Every structure is written in C-alpha cells, then in structure tokens.
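First the structure, in the form of structure tokens, and then the observations on it.
With one protein chain removed, the remaining protein chains of the complex are shown where they sit.
This part shows subunit A:
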Amino acid sequence: MSDTWLLAAGDDPHEGLRAVRAVRELADRLEYLQVERARGLGWSWQEVADALGVTKQAVHKKYGRRI
C-alpha cells in the first residue's frame, strides 16, 4: 500500500491530482455520513467538531441545515 501512495505522490501530475480529487470526494461523503450518524446518536455539535478537529461554527455551518 505504501508503494502505491509513493507512485501517486511522485508520478504524472494528471493522475496524482485526479487521485487527490477522488480521495477528497470520498472523504466528504464519509464525513457527511459519520456526522449524520453521530448527531443521530445524540452527539452535540461541539463533540462532532472536536472529533473532526474544526470549530463548532464550521461544522454547524457545513451541516446544520442538511442534518
């Protein structure tokens, strides 16, 4: 696995950037699902924010209306 990371990090910029974009899209979706679930389990916005390493305002602004 570390070998493939090295390849993606140093190889063709087209492929590298495409991989970055794909990882970001996947991370965004997982974040949304996890935040939704955590809220459903009774987590406060502050707890969610702490776990994500961002401010409460940031997480509320991003998900407050969707979740």
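As a working rule, a residue touches a chain if its C-beta (ideal position, glycine included) is under 8 Å from a C-beta of that chain, and two chains touch if they have at least 3 such contacts; residues count from 1.
Simple rule for what comes next: contacts and distances are computed from a predicted model.
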Handout entry: Complex member absent from the view - protein name from UniProt, among "Phosphate transport system permease protein", "DNA repair protein RecO", "Carbon monoxide dehydrogenase small chain" or "Clp R domain-containing protein"
Key = "Clp R domain-containing protein"
Problem - Residues belonging to subunit A that touch the chain removed from view - result: 1, 4-5, 7-8, 12, 14-15, 18-19, 21-23, 25-26, 29-30, 32-33, 36-37
